[in-house]
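The other protein chains are all here in position, but one chain of the complex has been omitted.
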Amino acid sequence: MIIFTDATVAAGKVTILDQVSVAFAAGPPTVLIGPNGAGKTTMLRAAMGLVKLNSGAISCLSSARRAIVFQRPVMLRRSAAANIDYALARGEARTQRIEELLNLVGLAGFGDRPARRLSGGEQQRLALARALARDPAILFLDEPSASLDPASTKAIEDIIRAVSARGVKVVLSTHDLGQAKRLAGDVVLLHRGRVIEHAPASEFFAEPKTDQALRFMAGELLV
Amino acid sequence: MTGDTSALQLVLTGDPGLYAIVWLSLLVSLSAVACAAVIGVPLGALIALTRFPGREAIIVVLNALMGLPPVVAGLAIYLLLSRSGPLGSWGLLFTPAAMIIAQTVLVTPIIAALTRQTVEDLWLEYRDELAALDVGPIGRIATLIWDARFSLVTALLAGFGRAAAEVGAIMVVGGNINNFTRTMTTSIALETSKGDLPLAIGLGIILIMIIVMINALAWTARRAGERYAG
Partner (left out) sequence: MLNRRTLLTAALLSASIAFAPSAFAQDKSIIVASTTSTQDSGLFEYLLPLFKTKTGITVKVISQGTGQALDTGRRGDADVVFVHAKSAEEKFLSEGFGVKRHPVMYNDFVLIGPKSDPAGIKGGKDVAKALVAIKDKNASFISRGDKSGTHAAELALWKASNVDVEKETGGWYKAIGQGMGAALNTAGSSNAYVLSDRGSWINFKNKGDLGILVEGDKRMFNQYGVTLVNPAKHANVKKDLGQSFIDYLISPEGQKAIGDYKINGEQLFYPNAEDTGA
């Protein structure tokens, strides 16, 4: 659905993405892993069209609507319901859709609460609902549970599974290997802006092909 | 408002002249703030969100205009509205409308400059999110203004403070005509010149109390709004 061809992004002399060629195909979630600074966030933002490439290309089915949830989503200074409403397209049955989405992310009854007064986990779920309000074919999630407790993390993962089951292509980044194992259909290992390995999850975790993947999974620092 | 009366007596006896003056002061200053907000808020937001050559210079000028001397603004509007000026045929000189125009000129830079700062700070925070949500330029401005609304109350209050406190501009373009363009501040200037210092200071105290009251109202509204909308 999205194909990176030699995509390169640089900020000054630092290369953040280095000739990345990878394809995200329809199906179960794709999980980006790799140490901090590997280029996961930039890759997601580039796929979303928020980052200009220095060279290469990213192609996307024009009909595929994309949405993203940032690692620290910004809630508008309005109620939870109004945050979802903001992302809805014109002319939808708004009240009903808002209720559906709040239900989906487990925030039923929170609609009137000021979004910024919600807890971190609740805000993360509301951000998910807001992204889903755009009815995306592809959903990017940047470290969706980076600073959440296990219960909130589980809630998020359940939503991701439900969304994926509905046919939405999910691409998420994480540095939590457990999460990658629990969710991934395929795994992309990034290091220093390069794709080191891209394989189906079962294969990647059972028999990684590269030295870096082995070391990363063994808990070593990749420098 | 003549004779040996104190300002307190005027308040206690509900002096109609005093109330007319207070009403006109509020009408002029609040209208000026409203007009300045209609111009200044979108203008400030527009400058915050756009990049063009000369933008920095405009920001510097805007910030400098916050200190525009009222009498200079008044004089400029006077020359504009005078019968011998370009807009003389409108017949607005020495009317409350002229005073509103002059104060709008004074207040707009304050509101625009403070809005620019507030919206630009918020823009840094919202930028990615709004881009990801595919919001167009006008939608961005509207969203940022709406989400900055509680901070913008402070900008409006700063503008109101300037309008309510100034005498130089409205004296020149309003003419301090009894029962027509006389406000709290021009009355204070007049009573001072008549040597009735107790009445002048009394009127000054009433003016300060009104300004404090309006600030308290706005602050309460802001707090309540924040509680409900986060």
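Observations
Going in written order, the chains are labelled A and B, and every chain counts its residues from 1.
Just so we're on the same page, contacts are C-beta pairs under 8 Å (C-beta built on N, C-alpha and C of every residue); 3 or more make two chains touch, one makes a residue touch a chain.
Note that this is a predicted model, so its numbers are computed, not measured.
Although it is left out of the displayed model, the omitted chain contacts the following shown chains in the full complex: B.
For the options B:59, B:73, B:156 or B:170, the residue in contact with the chain missing from this view is B:156. Among the residues B:22, B:59, B:77 or B:100, only B:100 touches the chain that is left out of the figure.
Seen from subunit B, the chain kept out of the figure touches residues 2, 4, 27-28, 30-31, 34-35, 37-38, 41, 82-85, 88-89, 91-97, 100, 145-146, 149, 152-153, 156, 175-178, 180-181, 190, 192-197, 199, 221, 225.
Going forward, only the chains that are shown with their structure count from here on.
Between subunit A and subunit B the centroid-to-centroid distance comes to 47 Å (mean Cα coordinates, whole Å). Against subunit B, the residues of subunit A that register as touching in their complex are 45, 48, 50, 67-68, 70, 73-79, 86-87, 114-117, 130, 134.
Taken together, the subunit B residues at the contact with subunit A in this complex read 125-126, 128-129, 131-134, 143, 146-147, 149-150, 227-230.
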